[in-house]
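Omission of a single protein chain aside, the complex is shown with its protein chains in their original locations.
This part shows chain A:
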């Protein structure tokens, strides 16, 4: 039978056993097969690109191969007339969370990152499936699995090499200053200029799980805040966020990531809260760099909701958006967007008012989810970064 063409849409059996619609992104010949035996790299159209994977022909339901007729449809939301393919592309873009990138850079970005190069990595206790492509040096193009040293983040192609490395590597925590310690949780600040190789390794690693991160420029203008859980084997990284040393757009966070094995445990929210605590100490208002991923946006909305609504519940008298901003270090636009999305800003009798009915606020707070691990500001020992002469 004929191999499928790139761009074909078909149903594919996913890990949950059910069939889902996919689009073929790439294909390659099987080493051990005939001239027509291929495996296919597919994108599940209902899901984010992180679930893209190489599949075998058996997983595909060939009866469902689409004969596509590109007819005109009307998009119900906007009322625009377009072809079915165009509409589908837009819908999928919204699923992905790519709204904030313009079409051209999105296309460009997708072009060269469309196929994951590394399939799994081993980092400390876990072997993790990767989510996205990461631009490792060309020497690593032939490799599907990488082995990372848990502490210095050196990556190697064979497990043996890692084991050998562990015998000589005496680093037991990130190579920076510990600036926060509460219980077993520690935060380290790493300067990209002083620890360039570590910074680069961290970026290579993080890119495997972040879609829109670019490693175009070098790490020396960044600070890396690495969150760790400590035990008798060392301080193990669970997540991190990076921050520009000098941001013109007052970004207080560039990239943020919780490693997959540690997600859904409150670390991500901790990182967000921590970034705002640093902003408060600096005396500056901050905001995360855009675009935010789908998961990232959810977390931030939750954080903003919790912080702002807690204040509104307790506050007596009037308050301005600017005051809220000064109290929380959250940028005024973000505050406004959050309150407006929750419909808490009304226009009455010629002026704006904030609705703070306790029942309403509690509804929203419940929907926003629990807070993550709390930041104990008394345990933060840190001064804002200063350039050394």
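Observations, loosely collected:
Quick note on the criterion: a contact is a pair of C-beta atoms (placed from the backbone, for glycine too) under 8 Å apart; a residue touches a chain by one contact, two chains touch by 3 or more; residues count from 1.
The working rule: contacts and distances are computed from a predicted model.
Going by its UniProt record, the hidden chain of the complex is named "Enhancer of polycomb-like protein" among "Vacuolar protein sorting-associated protein 33A", "Chloride channel protein", "Histidine-containing phosphotransfer protein" or "Enhancer of polycomb-like protein". From the set A:37, A:357 or A:376, the residue in touch with the chain omitted from the display is A:357, counting the whole complex. Against the chain not shown here, chain A presents residues 15, 47-48, 50-51, 108, 112, 122, 124-131, 135, 137-139, 150, 152, 154, 156-168, 170-173, 175-179, 181, 188, 190, 194-197, 200, 203, 215-219, 221, 230-235, 244-248, 260-261, 263-264, 294-295, 297-298, 301, 305, 312, 315, 317-323, 325, 332, 336, 341-343, 345-349, 351-360, 363-364, 367-369, 381, 387, 389.
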